[in-house]
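One protein chain omitted, others in place.
Let's look at chain A:
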Amino acid sequence: MTGWAAGARPVGIPRLLYVPAAIGFALLLLPVIGLVVRADWPRVPAAITSPEALSALELSLQTATTATVLCAIVGVPLALVIARSGDRVAGVLRALTTLPLVMPPLVGGIALLYLLGRNGLVGAVLEPAFGIRIPFTTAAVVIAQSFVALPFLVIAVEGALRTAGTRFETVAATLGADRWTVFRRITLPLILPGLVSGTVLCFARALGEFGATALFAGNAAGITRTMPLAIYTAFNGAGVSQDSAVALSLLLIVVAVAILLLMRSWRSEPER
């Protein structure tokens, strides 16, 4: 940036644009405020410490963490392959990778059922041959969450890889570092910020996953009833009041925000 541009006052934006901007902001924030106002606060502590709520929270944290780790293990290599492919191949791979992003989660759930279900493409082999049955188990929850969350991680990491470029990797190679050393000591550290934000997005998406889980894993308390399913169950009033649903929703929001802040503070540390 040239000297005069550095200290100059920005040109500013047209005043009229503040109106849609404010509407957009309200659309995002007001529902949460509504939830907070609507909550029956005296009964919130009891609702969120009930055995059902705690079991759903525990299951959610376990499955979302497992799904995020799985996504990182397969997602970083996938992003690397896409980022280092030629333009045409990368375009196709990227489009296919982001399919779950544009696909309604319910459809994803049906697709998983038809792949891994008793009569599914793979499921029909798994059960008779290995005695493995996936649908309506906790494993199904993790698979459903990974399916919907993986694209977030891949897109973030691929973007970071493209920004980092290959020049540092080339220099590292001319200094005698083999491919593994380059990956471990140059590529990974360079994309770390992108990897962290991708992981956070991935975790948040897994934590909130409902549609695919409901269809593919069902809604069995303690096995597949994660927080979103518990909220849905409570809201539909299976003997419980809607107040519990509101309380559980608040808990889910608090957990998600807490993790976001935790990751952010951890991320800012290594960068001086």
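We take it that a residue touches a chain if its C-beta (ideal position, glycine included) is under 8 Å from a C-beta of that chain, and two chains touch if they have at least 3 such contacts; residues count from 1.
Keep in mind that, in the parts below, contacts and distances are computed from a predicted model.
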Protein name (UniProt record) of the chain left out of view, among "Imidazole glycerol phosphate synthase subunit HisF", "Gas vesicle protein A", "ABC transporter ATP-binding protein" or "methylmalonyl-CoA mutase": "ABC transporter ATP-binding protein"
Omitted-chain contact residue, chosen from A:107, A:175, A:220 or A:262: A:175
Contact set of chain A toward the excluded chain (per top definition): 167-168, 170-179, 181-182, 185-186, 189-190, 192, 272
